[in-house]
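The other protein chains are all here in position, but one chain of the complex has been omitted.
This part shows chain A:
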Amino acid sequence: MEFLRPSTLVEALEARSAHPDGVPIMGGTDVMVELNFDKRRPSALIDLTRVPELAEWGVDGDRTRLGAGVPYTRIIEHLSGRAPALAKASRSVASPQIRNRGTVGGNLGGASPAGECHPPLLATDAEIELASVRGTRRVRARDFYLSFRETALRADELITAILLPAPTGPQQFAKIGTRNAMVIAVANFSLALDTENRRVGTGVGSAGPTPFRAEAAEEFLEAEFDWEDGRPLSEAVVTRFGELVAAAARPIDDQRGSAAYRRHTLAVMARRALSWSVTDYRKGSTRCA
């Protein structure tokens, strides 16, 4: 096994191109577990922690450009206003030690359907920047997850950044697990209201082979939501929204929960996230968030 330490993005892309069987490593919170338990023996580890571009965030037009290697702790500290749903999701990741190391790039690269980043990226219509020696392209989160742990990322590409649209309304994240910390989600859910375009975004995790959007629920809420004044929704509308989110799921029974329980939690989380969002909307707090 080789250990490669590129110190610039160009070097990193060249290393990736030369070692398509190699494994990029940032925080190591997934990769090192596989190595420690002898589940993976890649030909090379490509350490990306010395590439400055990956560890920075900044403004890109009306969006936030989040380097793929920014740890969750810094997202929580700096991006709670610019990316509320992602920041909320970041707070729910594992423990302080893990949040100090784990990154959105790693979450996307591992592509576990339970990963905390996926629902917010789907709900907010974020884009993922993929780079290789051939060039750079951007893929919408909704087009990124292809099948179980398979993504649009090609063998010679690195995930370099995430582009997060400026929030124009409430954004929420909810997660169900056996305790608050150190939990892989039974299911997780994100809701984003785009008041400018009057669009509803959803993202669902750990309830199917890939993270996904609940499109029927989005369309339903777009038609029912009072975009003018944010008047409280009827109980029937809130319930129906929860049902539509749950109906979009394709969960399985596993050690973390049954398929039926996962559907149940999704309906509950969707209703809660919607109620919180209506409250936020009426407060108008999100306009200055």
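As a convention for this text, a contact is a pair of C-beta atoms (placed from the backbone, for glycine too) under 8 Å apart; a residue touches a chain by one contact, two chains touch by 3 or more; residues count from 1.
By definition in this document, contacts and distances are computed from a predicted model.
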Omitted chain, identified by the protein name its UniProt record gives, among "ATP synthase subunit a", "Glycosyltransferase 2-like domain-containing protein", "(2Fe-2S)-binding protein" or "NADH-quinone oxidoreductase subunit N": "(2Fe-2S)-binding protein"
Touch criterion as defined above, residue of A:73, A:132 or A:206 at the omitted chain: A:73
Sole residue of A:32, A:139 or A:152 that reaches the chain not shown, by the stated touch rule: A:32
Residues of chain A (touch criterion as defined above) contacting the omitted chain: 1-3, 5, 25, 27-29, 31-33, 35-37, 41, 44-45, 47, 49, 73, 94-98, 100-101, 180-182
